[in-house]
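Of the protein chains in this complex, all but one are displayed in their positions.
We call the chains A and B, going by the order they appear; numbering starts again at 1 in every chain.
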Amino acid sequence: MWGFSITKTNTIDYDKNDKTLMAEILRLEPSIRVCIACGACTATCTAGNLTPFNIRKLNVFLQRGEYNEMMQEMGKCMLCGKCTLVCPRGVNLRNLMLKTRETLMKLPDANGLGPKTGYQAAGSISQEIPRHRSGSVQLVNFVSQNKSLTDVL
Amino acid sequence: MDLKTIAIIGAGPAGLEASGSLARLGHQVVLIEKSATVGGHLKDWYQLFPDRRPGKEILTQLVNGIKHPQVQLKVNSQVSEMKKEQNDFALTLTNQEVLNADAVLVTTGFDMYDSTEKEEYGYGIYDNVITNADLEQQLQKGEIRTAIGKAPKRVAIIHCVGSRDEKAGNNYCSKVCCVTAVKQAIQIKERLPETEVFCFYMDIRMFGPYYEELYREAQEKWGVVFIRGKLSEAGQNRDGSLSIKAEDTLAGKPLRMDADMLVLMAGMIPSEGSHKLASVLSIEQGQNRFFQPKDNHYQYNQSHNEGVFIAGTCVAPMNITDTIASARAVALKIDEYLKN
Partner (left out) sequence: MYFDPFVLPFTIAMALLLIYLLGKYGWWIWKLDTSDQRKIRKNFFTTKTLLAVREIFGEGLLHRKIFKVNPRLGYMHMSLAFGWFLLIVVGAIEAHTFVKGSAPIYFPIFFRFFVPEQHSFFFSDGFTQLMDLLLLFVFSGLFLAVLKRFNSKAVGMSRTSRKKPIDRVVLTSLWLIFPLRLLAESFTSGFYHSGGFLTGSLGAFLDAILPLEHLIYPAWWAYSLALAGFFLGLPFTRYMHIPTEMVLIFFRNWGIKLKTDNPVLLEVEINSCPKCGICIDTCQLNSMAGIHDTQAVYFIQKLRNHEQYQKVAESCLMCGRCENVCPVSIDLNSIRLMHRHDNTPKEQENFGFIPVQNQTTEVIYFAGCMTHLTPNIKNSMVKILEASGDKFWFMDEEKGACCGRPLKLAGQLQAANELEERNREMMMQSGAHTLVTSCPICYKTFANDYHMNMEVLHHSEYIERLMQQKRLPVEKLDVTAVFHDPCELGRGSDIYEQPRNVLKSVAHIVESPQNRQDGLCCGGSLAHLTLSLDKKKQIAKNTLSVLTVDNPQVIATGCPLCKKSLANESTTKVMDIAELVAKAMVAKPVKERVVRQKVPVYI
């Protein structure tokens, strides 16, 4: 049952919410369990400084099975890592954000079909990786879509 | 120098420890207890926080402490009157016996808040709403079961029942319920690993050594979920489960869920005995209705009536560790007082 496909009340209907995604995210990053929602993360957040992006709140929602808000907002995170540095409980928020994005991509769209098209992995980009200075290679990334490059050959 | 006598009213942990300490300091002690047994509420606690040691262990040590020739125990006795003349106290007990003492120590402890007063929580109305004391009994007996004998799949623990609550008439914080809630949450999880446990709290007050670590353990190891929000009401569904309404303040939205069992963290209120004795012994009660010490720092064990001392939870909510410390402190103070 996807709680967001029909008119939703303002209440968090804990029992109606689908918790499988939450359980998956918790499995991928278990340190979120020790969050005490103190708000230090939101306070230091680079994006939160510029726009109403409240990572504490979004994580609370996540743990109640409410994914809508997180899905709308998660693109704003710049993964800078300040939240992880200030967390008094040692929650690995950066990885949590990354795994949340990965997991929520599996949500179907409003008609219950397929992965939501707005959240697919971006396609590969042709980019050469130049060498920097005296031989050490700079780091540029690549989109692999879960396939090994060797599959291409 | 003739032997001095101290009358100690209330044979809970504070009274027991003070008796033992004073006897070992060389005084005569008369320990008066209104019920048939000693130990107070400690008898009801299965395991103590933070390390989960059995309450019985401490009780045994305290009881052994009064096995002293200079301690006289009087159970099933209450003090109905007191006359003070100079430095002598004459206490009349309910059996008309008159006791003479050179100092009086009041350790009448606390009562649990009566949760039936909080009608909207359903205690006494719905079968599966129990208190922390009830749960401790269940733990003592071994199994946690709902009213129809099933293991609950989801337990919600409600903090601050009867404390920090104008409507209940108690503004103060009962201090120990938060850590009790965390301890009991872990105990539930230990016995029923598949059961979901939720703690609905206003604040998490982990004031003592290793309490914060216990809180973290509950989250990390046992998966207890903490939701910040005061329960507004509980209702009952047709199948006997309870429906809960609270605001998830950190999410900023109201939340509802069903649970098989509700555990109310009932707070501490001054005991009935304390109320009665306040007038009998001419000692003051503070605004929170606990006994008012002479001052809050340096004369914390003395009442306004010279020669009448106070210790333990009749002064303020505290845990066993602090109760025992309070008892030892007052014993020293009484000893000093008696030596003038």
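In the analysis below, a contact is a pair of C-beta atoms (placed from the backbone, for glycine too) under 8 Å apart; a residue touches a chain by one contact, two chains touch by 3 or more.
Quantities reported herein were computed from a predicted structural model and do not represent experimental measurements.
Partner chains of the missing chain, restricted to those shown and counted over the full complex, are A.
Of the candidate positions A:Met22, A:Ile36 or A:Met74, contact with the hidden chain is made by A:Met74. Residue-level contact of chain A with the missing chain is found at 29, 31, 44, 46-47, 49-51, 53, 74-76, 78-82, 85-86, 90, 92, 94-95, 98, 101-102, 105, 117-122, 124-146, 148-153.
Everything below uses one rule, namely that only the chains that are shown with their structure count from here on.
Averaging C-alpha coordinates per chain places the centre of chain A 45 Å away from that of chain B.
For chain B in complex with chain A, the touching residues are 204, 216, 219-220, 223, 225-226, 228, 248, 250-258. Residues 10-15, 30, 33-37, 56-57, 60-61, 63-64, 66, 89 of chain A are the ones that touch chain B when the two sit in their complex.
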